[in-house]
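Omission of a single protein chain aside, the complex is shown with its protein chains in their original locations.
This part shows subunit A:
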Amino acid sequence: MRYLLYFILAFCLWLLLTLSVHLDHIIAGVVVALLSTIIFGGYFTTRPIKFLQLHRIFWFVVYIPVFIWYMIKANIDVAYRALHPQRPIRPGIVKIRTMLKTDIAKVFLANSITLTPGTMTCEIDGEFLYIHWIWVESSEIDEASKIIARRFEKYLRRIFE
């Protein structure tokens, strides 16, 4: 089941990339999609039904503008620190705890943290994440988790869990 879904997704991506319906393009696409299914299909989600649940897709669509807004804020923040004559940085690595359980949700959380203001994921270890923070506001686990991770967790929990 999940191999079939992976094959369909890979083939759709190929169609979007080539954007032609010539026979040789489609044959090449089938071969490539089959190869990637054989190699990577095993890493794919174990519950493909999640793709079809509408509330998850709805929250994903809500999440994209939120994420892009934080990304723009992050860039202005880094630009300010890079251009300021005194270079106002106070870096450090802090530890935070996440409420998310599944692996894919943790990956998305880590990616989101990396692209948002002043924070960057060093390592995921079970329910703990180690974050490099360019301006350390709090060294307490709970306080830092609240500042860094809560704003994404409420969306990611609804999307992936």
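In the analysis below, a residue touches a chain if its C-beta (ideal position, glycine included) is under 8 Å from a C-beta of that chain, and two chains touch if they have at least 3 such contacts; residues count from 1.
Definition applied: contacts and distances are computed from a predicted model.
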Margin query: When one chain of this assembly is omitted, its UniProt record names it as which of these: "Succinate dehydrogenase/fumarate reductase iron-sulfur subunit", "Na+/H+ antiporter subunit G", "Copper-binding protein MbnP-like domain-containing protein" or "Sugar ABC transporter permease"?
Written below: "Na+/H+ antiporter subunit G"
Check: Hey, which of A:I27, A:I57 or A:M71 is the one touching the hidden chain?
Finding: A:M71
Checklist line | Touching residue (missing chain; options A:L9, A:V30, A:I89 or A:I147) | finding: A:I89
Next item on the list: Mind listing the subunit A residues that contact the chain we can't see here?
Entry: 13, 16-17, 19-20, 71-72, 74-75, 78-79, 81-83, 87, 89-95, 110-111, 114-115, 118, 120-123, 130, 132, 134, 136, 139
